[in-house]
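With one protein chain withheld, the remaining protein chains of the complex are depicted in position.
Which chain is which? They are A, B, C and D, in the order written, and residues in each are numbered from 1.
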Amino acid sequence: MSQDLILETKNLVKAFKGFTAVDAVNLQIERGAIHALIGPNGAGKTTVFNLLTKYLTPSSGTLLFNGKDITARKSAEIARLGIVRSFQISAVFPNLSVLENVRVALQRKEGNSFHFWKHERVLNRLNDRAMQLLDDVGLSEFAHSKTLDLPYGRKRALEIATTLALDPELMLLDEPTQGMGHEDVEVVADLIKRVSVGRTILMVEHNLHVVAKLADRITVLQRGAILTEGDYACVSADPRVREAYLGVADDEPQAAAVHSIGPDSMGVAAGAGA
Amino acid sequence: MKTAIVTRSKLNLVLLLLALVAPFVLYPVFLMKVLCFALFACAFNLLLGFAGLLSFGHAVFLGTGGYVTGYLMINTGITPELGILAGTLAAGLVGALYGKLAVRREGIYFAMVTLALAQLAFFFYLQAPFTGGEDGLQGVPRGYLFGFIDLSDNLQMYFFVLAIFLFGFWLIQRTVHSPFGQVLKAIRENEPRAISLGYNVNDYKWVAFVISAALAGLAGSTKTLVFQLASLTDVHWHMSGEVVLMTLVGGMGTLFGPFVGAAAIVTIQNYLSGGELGNYIHIIMGAIFVICVLAFRNGIVGQFRKVLKQNF
Amino acid sequence: MSTSSSREKIRISDLHAFYGESHILHGIDLTLRQGELVTLLGRNGSGRSTTLRAVMGMVGRRSGSIMVNGSETLKLAPHRIAHLGLGYCPEERGIFSSLNVEENLMLPPTVRSDGMSVDELYEMFPNLYERRFSQGTRLSGGEQQMLALARILRTGANILLLDEITEGLAPVIVQKLAQVLLKLKQRGLTILLVEQNFRFAAPIADRHYVMEHGHIVEEVHAHELEAKTDLLNTYLGV
Amino acid sequence: MATFLGINLFGLFGQLLVGLINGSFYALLSLGLAIIFGLLKIINFAQGAMYMLGAFAAWMALNYFGLNYWLALVLVPLAVGAMGILMERVLIRPIANEDHLYSLLLTFGVALMLQGMFTHVFGSSGMAYAIPEALQGGIKLPFMYLPAYRAWIVVASILVCAATWWMIEKTRLGAYLRAGTENAQLMQAFGINVPLMVTLTFGFGVALAGFAGVMAAPVYSVSPDMGSNLLIIVFAIVVIGGMGSIGGAILTGLGMGVVEGLTKYFYPEASSTVIFLVMVIVLLIKPAGLFGKEA
Partner (left out) sequence: GPVSDDKVKIGVLADMGGVYADICGPGCVTAVEMAVEDFGGTVLGMPIEVVSADDQLKPDVGSAKVRQWVENEQVDAVGGLVSSAVVGAATKVLTDNKKIALISTAASNAFTTSACSPYNVHWTYNVAAMANGTVKPIVQSGKKKWFFITADYAFGHALESVATEVVQQNGGEVVGGVRAPLGTTDFSSYVLQAQSSGADVVALANAGGDTVNALKTAAEFGLTQTADVAGLLVFTPNAQAMDPATAGGMTLTTGFYWDYDDATRAWSKRFKERHGAIPAMGHAGAYSMTMHYLKAIDAAGTDESDAVMAKMKEMKPDDFFARNATLRADGRMVHDMYYVQIKKPDERRDADDIFKVVDVIPGDKAYAPMLPECNFAKS
């Protein structure tokens, strides 16, 4: 195989007391791809994320990042290696300015974070880079406002900018559009597309519209195990996926009703998305 | 923005001038006491106000600095600046050890852990052979600064203490406004996010703890020289409570608050200890706590700022 | 009282609500009749959740009037409101970490006798049955959402206030939920639904209110949907 | 005398039993603290003062109103609980939504005030309170003389602790309590009168301290500072047990009593520090405490 894998899990298992949430998962993420992880509720998607970032310790199995075994690393170390996740809940520093939010992330690489005797103005040299990142996500006009006051969608964008500041090789996004109105979903989806250039993204998402639009490759989890893998067309055509996850839409009058309303740009994505 | 900076530096200048003439007007020993406690409270506030960690055992560091300096001054005849340095280092070391344990927990848990660790230290100092037990270390010589400035003179001692205080205060405000301070602030705002950005938050809290402990030790060492004694009161949990009170009264999370709070509490104590009201000291201190928490959570400086902001 | 108003389960008039200093709702008027399923649509932050919370007495300050079953609730202590037959499913789910799944399910006191049985609920959400002894917050995001909904179906409440219940659920479950809501409606329950997911809400709702900046700006009946698609597009960006 | 490895076994048994007696005291006090903390997230620094208040109330009941020990055992916890309720309503309620550190500071202030007031009125030397008639004397065990009153302490405390544990962990009321502290607003929306529940819980936790105070009056001198030093030990016990764990507080209380008892036998100088040492070790190995859940 000549694939260039950025991340690979081998027989990854996570057992909670009397319950195996992730069961021998072999995940292979190609460099440069947008890879989506989907599956029914409780399939183990968030748990896989937690294992990859070491918020949870695997019961067994190995994690390989760029071919190196990272199974024993701590979560902060993993972040420093270049695997950064965004949270389901909005994760910003509410009382810092928008610019400072990004700067805190940029600062880590400066190596002066323990320098308590230096004046903080040494950080000003990071401002340009920070502004550039804010520009990327369309937040430059808000640079000096307090983060607390930003609308929800913008906070999400800021969070992505902050994550980008770490220049991660691999970004993990857990339901990035959850709780968003239609417009924001579009904005964030575009944003993800844009920032995916030159890096790898692994995301969990229930909004199939977004998945269809973004994902190069999809892994479907069910009961902790991989059900199938492939691109969107291939996965959505799989009858097992339809039964376990998508629902057998066409046979039901209600779902049919769903189809009859609004612009139908989503194929089988009955009942999902906006 | 610009005018704010100007008025700020003007304010600093006025305060400095006041500090220089004060000992000619007020009783210098009283002023030195205020400065020592102010430094202690400022050091404490570095943790509480800027890292969001309430240490309920900060007296340990005050006391450790005091005991080490006192012991060395009595038994080795080193010069006072070295004695103070040693006390500060010792407090920093204890802080490093205690901090390692304490930063593993957060919030009220952190407070309880520091309190219990402090009790451990208290009993150690009570029983250790070199602390003089209940009597403490009495008759600590003030000695000659750099070998030739006689500190037994209250005025000279005062300026020495003032210099120490200014150094400590400068270091604290620098720490707050440093790259390190930025990270601390971020951690306080959203700890999980800071972790996910790759910061080992416990290490940062730990460094803040050590700085705070060392500076508290510096305050304790200095206080020992001023009063020429080191005693158990400095390591008792009441003292840990008092520094919280000072910070609360002055305004936590503000740079000047702890200073103002320390001055206020020391003055009140001084006043109470002299009169009929001595009987009521615990009741009054308790009442101040209650009133501050219920009505004045911003403290004197915080309240002052708020009023300024609203009116200008 | 006339029969039509006695079938009026909720009547909100000129409702204002505040969080501290900020004025969020600016005079809401809406009514819900028995057996109706009505949705509140709108963008993020338009005040839909706040409307539900205001009914439950969970906002800082309110003025105006909220009648439930014909009696005024504005002056009622918050814990009395539920006993009028209201069940509330919050958008943040509100699963309790100190209780296990079953304890969470059994937690809300029953307010009427004809709620769904635990067996029925487990049948509807098999995930919950499987995980019934694990800590509530250890459930996956979607499972928590199921639990939050199941919990109030048990209480027998006949007016349901549901806030974004499809959020984070797999499409297959979302479809099932649509059936469940229809079934509840047939049983005569009254439902006020806050939804982001218009495709879910549209086919099952009788009416829609559209909110913007704390006002209700439009009321759309199910049969008008086709006609008003453009209008909805501008309000919701659908 | 029976010895084993040079250790006087009878002496050891005696110390174990005495440790258990003290432990049941710790259990009672840490239970009250753990309830208030675990359910309300309030560190009640005034718990020690409430214990002191309980002992003084028993003393006052006897000396001013002629109410005997048994009546005091029932009435005093009620009275102290009522004090707690008042305190919760007047002082703690207004800051319920602030950082929990404030309630710690507030109760710290209340503790200082109460201690100061009692010192002012009753002096600091302490008051004597006799062991009730029915519990005087003792039982001769092979290895020691067990005063009847101490036996009573163990029995009564363990009963109270067990009943409380059962109520909180196993009943519906307990579930309301636990849930109500996590998300009070939502519980209200479910139809539960949370403020009332919080007040009553605080009152109950404080009443436990009052109860312990009455239990203590006949064996320890009734003095204003009786609670303040004990309190910190009890804090340590709650930390060791895992804050918020009701069962943990009880078991750790008993266990630490025994550990302390053994220390008093083998190396008395360390007896005041041993609990804090255990705490440090436990924190190193299990930061959440022996019975605590990882945060």
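General observations
Just so it is clear, a contact is a pair of C-beta atoms (placed from the backbone, for glycine too) under 8 Å apart; a residue touches a chain by one contact, two chains touch by 3 or more.
Quantities reported herein were computed from a predicted structural model and do not represent experimental measurements.
Across the whole complex, the hidden chain's contacts among the shown chains comprise B, D. Set against the missing chain, the residues D:I131, D:L200, D:L277 or D:L290 yield one that touches it, D:I131. Within the set B:I78, B:L166 or B:L272, the residue that contacts the chain not displayed is B:L272. Contact between chain B and the absent chain runs through residues 27, 29-30, 33, 123, 126-127, 132-136, 138-139, 154, 223, 227-229, 231-234, 269, 272-274, 278-282. The omitted chain makes contact with chain D at the following residues, 8, 10-11, 14-15, 18-19, 21-22, 116, 119-120, 123-131, 138, 144-145, 147, 149-150, 219-221, 223, 225-226, 229-230, 261, 264-265, 268-269, 271-272.
Rule of thumb we're sticking to: only the chains that are shown with their structure count from here on.
Taking the CA centroid of chain C as reference, the farthest chain centroid is that of B. Distance between chain B and chain C, defined via averaged C-alpha coordinates, is recorded as 53 Å. Chain centres here are Cα averages; for chain A and chain D they lie 48 Å apart.
Centre-to-centre, using mean CA coordinates, chain B is 33 Å away from chain D.
In chain B, no residue touches at least two other chains. Chain contacts in this assembly form a single closed ring in which each chain touches exactly two others. Across the whole structure, chains are in contact as follows: A-B, A-C, B-D, C-D. Residue ranges of chain B in contact with chain A, taken from their complex: 171, 174-175, 177-183, 185-186, 189-190, 192-201, 203-204, 207, 211. Chain D meets chain B in the complex at residues 37, 41, 43, 91, 94-95, 98, 100-102, 104-106, 108-117, 119-120, 232-233, 235-236, 238-239, 243, 269, 272-273, 276-277, 279-280, 283-284, 287, 295.
Of all the residues in chain B, the ones that touch chain D in their complex are 54, 56, 101, 104-109, 111-113, 115-117, 119-120, 123-124, 127, 237, 241, 244, 248, 279-290, 292-294, 297.
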